[in-house]
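Removed: one protein chain of the complex. Kept in place: all other protein chains.
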Amino acid sequence: MSPEPRQILAPDGTRHGESSLEIPAIRRLYQAMLSARVFDRKASAMQRQGRLATYSPFEGQEACQIGSAAALSPQDWVVGSYRDGGAMWLHGYTWRNLLLGRTGDERGGRTPDGVRVLPPSITVGGHMIHAVGLGWGERLQGSDGVALTLFGDGATSEGDFHEAMNFAAVFETPTVFFCQNNGWAISMPTERQTRSETIAHKAVAYGMEGVRVDGNDLLAVYEAATAAVAKARRGDGPTLIEAITFRVGPHTTADDPGRYRSEGIVAEWRERDPLERVRRYLVAQDAWDEAWQREIEEAESRAIEDIVADAEALPAFTPREIFDGMYAEPTAQLREQRAEAERG
Amino acid sequence: MSPEPRQILAPDGTRHGESSLEIPAIRRLYQAMLSARVFDRKASAMQRQGRLATYSPFEGQEACQIGSAAALSPQDWVVGSYRDGGAMWLHGYTWRNLLLGRTGDERGGRTPDGVRVLPPSITVGGHMIHAVGLGWGERLQGSDGVALTLFGDGATSEGDFHEAMNFAAVFETPTVFFCQNNGWAISMPTERQTRSETIAHKAVAYGMEGVRVDGNDLLAVYEAATAAVAKARRGDGPTLIEAITFRVGPHTTADDPGRYRSEGIVAEWRERDPLERVRRYLVAQDAWDEAWQREIEEAESRAIEDIVADAEALPAFTPREIFDGMYAEPTAQLREQRAEAERG
Amino acid sequence: MAELNIAQALNAALSSALEDDRVVLLGEDVGTTGGVFRVTDGLLQKYGPDRVIDTPVAESGIVGAAFGMAVGGMRPIAEMQFMGFSYPAFDQIINHVARIRNRSQGRFTAPLVIRIPYGAGIGAAEHHSESAEAIYVQAPGVKVVVPATPYDAKGMLLAALDDPDPVIFLEPIRLYRSIKQEVPDEAYRVPLGVAAHLRQGRDVSLIGYGSMMREVNAAADILAAEGVSVDVIDLRSLVPFDAEMVIDSAQRTGRVVVVQEAPRSAGFAAEVVAQVQEKALYSLNAPVERVTGYDIVVPLRRAEKHFVPSVARVVAAARRTLEP
Partner (left out) sequence: MAELNIAQALNAALSSALEDDRVVLLGEDVGTTGGVFRVTDGLLQKYGPDRVIDTPVAESGIVGAAFGMAVGGMRPIAEMQFMGFSYPAFDQIINHVARIRNRSQGRFTAPLVIRIPYGAGIGAAEHHSESAEAIYVQAPGVKVVVPATPYDAKGMLLAALDDPDPVIFLEPIRLYRSIKQEVPDEAYRVPLGVAAHLRQGRDVSLIGYGSMMREVNAAADILAAEGVSVDVIDLRSLVPFDAEMVIDSAQRTGRVVVVQEAPRSAGFAAEVVAQVQEKALYSLNAPVERVTGYDIVVPLRRAEKHFVPSVARVVAAARRTLEP
């Protein structure tokens, strides 16, 4: 494992490595990153207007999320965290799911039929092992489906990360562990989260392959994820990918990053923006124009406005409905309590 | 980290490396190993007679336990598991503590005053982090005390191992993690417990030093432990030591190892017996004789008989007494319940 | 039909369940050794290592992996070796297993069974004697059931496996081998959420579950021999709780004793008492009595007997309710 993260596209947009993606595919993924950014910014803005509850922006991590999920097929699973809307969306979870959830409505968690994305987990660490079980279950059911799990640098400190990595390695489950090392766990910088030389080095503890990649480089992320997915699909077991990236915004809309980091570092990372990098590359390839960009931005922006308006128009759960999700059939206790709740 | 475990004494008793121990010291530690073995065998035998509850023998692991605990000073802490009676005893926990505990009497857990050994933990994994907190606390209180924690190969799979290792590394606590890799976690062989190349390799995940040592070699264990303790005392942080050893007996007296391993492997390991190895070395140095050996064995054996007889003579807790250990002052609820229990 | 004890009945249920390819067993030492209580004995040999899986020592991992399998269409059965070792999995249970249905509004479910041997009475070491069922009752979204006979053990385990929701399946350690009963060879289900009305009586109701049923039944025998007409209910299921049968009994007898092995405070018996007084207060002729373990760590072997509610304590409580 090399401590130097793999990079294909330099921040200035020049390519210095092979990519399996042709220009049309790169344009599609660029468009996805752009949609994700528009979504993310709109969501933050709407939260400030009080239309959404707390939101955890992923700006700066679009290459990680789009590049990793793009490596999947529909039969594969995505198991992400509160910050992984981009990857979940690319795999079929909708902006509506995410926005409805953020208005504080359980119906946001209802993944569309046929889509294999778990609704986001808010506890840090607990969800990675689910991807181990899902991938394992695919294999036991004779499918070659793979499970991708996304998580942060902070999540690697939880005991559940360890147990998930160990199970995946011992049982050679088709699981891809995708760590977005965005430098911070709320206020805690990665270097105080762990003394491991890199997060990828943690794979050694499990006899697993560990890979380090520039998380702001769409092409490098895509190659790493594709290789890990193909390996898992072949039955050659799990991989840990550490993608070095940066959360440009606050931890959540309730967080004030000024308390723990300087504007300087944010500015530095803006220079390495994952979208701008691809845009420069596309420009050089004569495959980008302003009108196209504006069109995507505007269409996405309108779509999101509409979704939120719709979500707001949806009547909130009645006292009766808050009981419906708990069991296939409500228990006697819940029927009784539901009647109570309906009386008010 | 070298996958080859360090060895000083070969199984045939020849020394091929430096040891900081002089012959008198080696004789003392040999005597301790012998006492431990006598204790262990007596305890197993007494369990078969129904005089003790389930017992977890440590035969074969005496070099690990005596060699590691011998590296400590009185202000240091020992935090071990159900199988670590040898190490705990050397640090001042008594055979009486262990035997009384095994009769099923809480008073066995009362470490003698001034002795820094936690009563054994039965849950696998939970105790290692205690050694992190203890060592850390020493440092915060201006002492250079160190905490040694002993645990098995199986324990490294628990999330708590991971959190303990990470905390120790991040906060550079004076903690020595001593893993007795005895090849099995009940019926699970180590190679199915983890795919890590070695358990020592797990240290990489924490940026910690990992060391591998022949766990049946008293001198090698002692050197490794002494180095780790000295390092921790200097303020240079924690170490993971993996000692390769073998549990010759069953997991506990309730276990039938015939279900999961062959007699052949047991015979192989008997060849590498940790006591016999030192004995041969002492014989070659003209520092052993049969009478001395027999004297130790007999004295220890008698002592243990007496302790168990005493323990059995100790009246069991009355209904009143089972409440006494819970809080400094019993709560109102406990006073009420205690009165109930006394009525019977 | 064969005479089986609870451990054997569970083994039979598991063996029959494994005929369904979606079923896998996971746990520490469940394969090669057949489990510390031999409940999974012979299953590895019969169904192979893909279906009967010896796992690393990691309870959160076991439950979390089983959860993922269940969400993806399997029917896993996870074993915790003892209840005292199930706590590391508590987060997975309360935050994920119990919640995925609600979180996804029914799109994903986790129909898995988590088997947990529990209870004292065999003189075991610390952590091997726990009765912490109430913490699982406080995790809305799971069912919590506990058989007390071989017949129920098999039928409830198969019902738990069929259940569309996750089930915490508690197994009373000290009853594993203590009762034998005719158990049908074929698969059958005992519905979850329905208590067993073991004995019909008019004077006093004895309500218990799981490991305490032996004491409850013995107390009933003693009282009956004295001419007391005893109503006996084995709850069998804590979530859902068959309040109807209990309330009906309380209304008929006016005297109720609720027995649990767990520590008293905020245990499940408190819930039973609360519901009885809520719905049958005016029928009560005496305070509902609780006979429970105490709010202490279960004592080790030598003093364990002072903790586990005895037949005498149950009888005495019943007599108190009968005092004029």
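Each chain carries a letter (A, B and C) given by its place in the written order, and its residues are counted from 1.
Everything below uses one rule, namely that contacts are C-beta pairs under 8 Å (C-beta built on N, C-alpha and C of every residue); 3 or more make two chains touch, one makes a residue touch a chain.
Please read all numbers here as calculations on a predicted model, not as lab measurements.
In terms of the touch definition stated at the top, the absent chain reaches A, B, C within the entire complex. Remark: the omitted chain is touched by one listed residue; of B:Glu4, B:Asp113, B:Glu263 or B:Asp286 this is B:Asp113.
Summary of contacts with the chain left out: across C:Ile122, C:Ala187 or C:Val297, the touching residue is C:Val297. Within the set C:Arg22, C:Arg51, C:His127 or C:His306, the residue that contacts the chain not displayed is C:His127.
Interface with the hidden chain, as seen from chain B, comprises residues 77, 79, 106-107, 109-111, 113, 118-119, 121, 123, 126-127, 129-138, 140-141, 147, 159-160, 163-164, 166-167, 170-171, 325-328, 331-333.
Listed here are the chain A residues that touch the chain not shown: 53-54, 82, 101, 103-106, 122-125, 154-155, 157-160, 185-188, 192-194, 254-256, 259-260, 316-319, 321-323, 325-326, 331, 333-334, 337-338, 340-341, 344. In the full complex, chain C touches the omitted chain through residues 60, 84, 87-88, 90-91, 94-95, 98-99, 102-103, 126-127, 132, 134-135, 137-138, 140-141, 239, 241, 262-263, 265-271, 273-274, 277-279, 281, 284, 286-290, 294-297.
Throughout what follows, only the chains that are shown with their structure count from here on.
For the pair chain A and chain C, the distance between mean C-alpha positions equals 40 Å.
With centres taken as mean Cα positions, chain C sits 36 Å from chain B. Looking at chain A, residues 159-160, 163, 166, 170 sit in touch with two or more other chains. Multi-chain contact residues, meaning those touching two or more other chains, occur in chain C at positions 56, 58, 60-61, 88.
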